[in-house]
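With one protein chain removed, the remaining protein chains of the complex are shown where they sit.
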Amino acid sequence: MQRSLTTAILVSFALIGSIFAISRVSLERDNLHQKEGIGLVMPSQVAQIIALEFKGLFADAIFSRAMTYYGGKLIRAEKLSEEEWDWIYRNMDTATDLDNYFLDPYYFGATNLAWGTNKVKEANLLLEKAFKYRDWDWTIPFYLGFNYFYFLQDNENAAFYLMESAKRGASGSLIPILAARLAYQGKRTENAIIFLQEIIRKTDDETLKKAYETRLNALKSILFLERAAAAYQERFKKQPENLDDLTAKNVIREIPKDPYGGKFYIDKDGSIKTTSELR
Amino acid sequence: MDIISFDKITKDYKTGFRKKKTALKDFSLDIVEGEVFGFLGPNGAGKSTAIKILLNLIFPTAGKAEILGKDVGDKGIRKFVGYLPENPYFYDYLNPVELLKFAGKTSGMDSFKIKERTEELLNTVGLWNERKRAIRSYSKGMVQRTGLALALIHDPKVVILDEPMTGLDPIGRRQVIDLILKLKSEGKTVFFSSHILEDIERVCDRIGILVNGVLRRVIDFKNEQLIKSLEDTFIEEVDKAGGLQ
Partner (left out) sequence: MTAVWSVALITFKEGIKNRVIFGIFIIALLLFAATTVVITLFMRDIVKVAVDLSLSTVSFAGLLTLLFIGVNLFGKDLDKRTIYMVISRPISRSEYLLGKFLGIVLLALTVVVFLGLMSAVPVILSKRFYYYSEARFDWMIYFIAVIYIFIKLAVVSAVITLFASFTSNSFIALVLSLVTYIIGQSTEGVKLLMASKVEKIDVSPALSYMAEIAYYVFPNISAFDLKTQAAHGLSIGPSYIIWTSLYAVFYIVIALSIGVLAFRRREFP
């Protein structure tokens, strides 16, 4: 009788104790993971051999891990360092070496890498791999074309990829028109707006859509200011020195707000820029 | 025709780098039709070795063995041979009915005959009521009895039993004795090894005493009246052979 009472007390104690302990443990583990940071990237060739016949699965896991890390940072509203971006890029690279046709890392590369950190070169490397393997997919050359146009200001390549996109069956007749427009220099902001509108049309992800729309608004504001500056030039036969000139001379009523929180200004070469650099 | 014949069989085993053990040395023996032959000997004498050579489980280093006039390497001859190994193991997720079906099929029986004989044999060995249970759940005695059924399903002319009494209680042993006697009355030839001297005495026409791989003595009960008891005779032969090795 006494034995079972002692046992009961001991077991209850251990039970309660373990419940407390496990909640502490999960906190401690979280702490540990945050300090760990990003760890190593497995080189592509090694991963391919280790994965044996489960390369596709391995690619899924590597991609997922990188995404989860990125998502965690986003949730905590932390910015990623250069090192962290590099880690993410190399994970995407390894994942697409394991499975050359895996769309998600390419998609992530196209949408986040180029915009987030100016890692356009890397984004394009990824997308060019995708271009080679996913030869039925018209969205890849479309994103490539955009990157060349917007970030690298390389209209020639942009036009080439856009035409590839059309060849692969891009829906929407806007693509060939855009390609044609790009053959001409200039009208950069206008073309970018058309491009973005097309991209927004194809995007289902709400978060992504909002991000694009924010950018679209910023670009529209820039276009508005560009046109205002041109009108000023037309009327007063000289370039405005700064944006206040435009409101002072009643060319425009007010200077639009930069949705990224910066301030629009006129650069030395006369183009409209913003202190936020749209980031 | 001799049913079973061992002709100068020698079997060596390698036990080390240059060492070898001789399990059987120049072993010769003939078993005639319809006789019950008992194989006696201390543990490790080579009884199982001789039996396994008959079943082509191991190959002789020298010499030749035949069953029904054919070399033991001829697989066809095993259609007429029933074998119960010592310490039998069977696929334990299966039940005796499935095992007997396998045994019957491989021995060339048709399904109807298999069913008939299965019922007959399982009843004889007293396993009919447990026939749907897997061997895993069987006691040692039940496993032994399953083995007997497997040895006899195809109504073989020659029945070879290696220590058939192991694991059986006195009732079980009695059943085996009765079975052997029944086989004898059917004209079958039975060749079995055992330690249990009283069973050997009760059932055998002839016995052979094997010590350290050498056949020391063959006793034909028809012709020979033993002066000493079988037990004393046995121990005497072991001593003559120089004790156990």
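First chain written, first letter: the chains are A and B, and each begins at residue 1.
Just so we're on the same page, a residue touches a chain if its C-beta (ideal position, glycine included) is under 8 Å from a C-beta of that chain, and two chains touch if they have at least 3 such contacts.
Source: prediction; values computed, not measured.
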| Contacting the left-out chain in the complete assembly, out of B:Lys79, B:Lys115, B:Arg131 or B:Arg174 | B:Lys79
| task | Looking beyond the chains shown, say which of B:Ile9, B:Ile31, B:Ala50 or B:Leu99 touches the absent one. | result | B:Leu99
| Which positions on subunit A touch the chain that was left off? | 45, 48-49, 52-57, 59-60, 63-64, 67-68, 99-104, 107-108, 134, 136-139, 204-205
| task | Pick out the residues on subunit B that sit against the missing chain. | result | 13, 49, 52, 55-59, 75-79, 81, 83, 85, 87-91, 93-94, 98-99, 102-103, 105-108, 134, 147, 150
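To be clear about the criterion, only the chains that are shown with their structure count from here on.
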| When the C-alpha atoms of subunit A and subunit B are each averaged to a single point, how far apart are the two points in Å? | 81
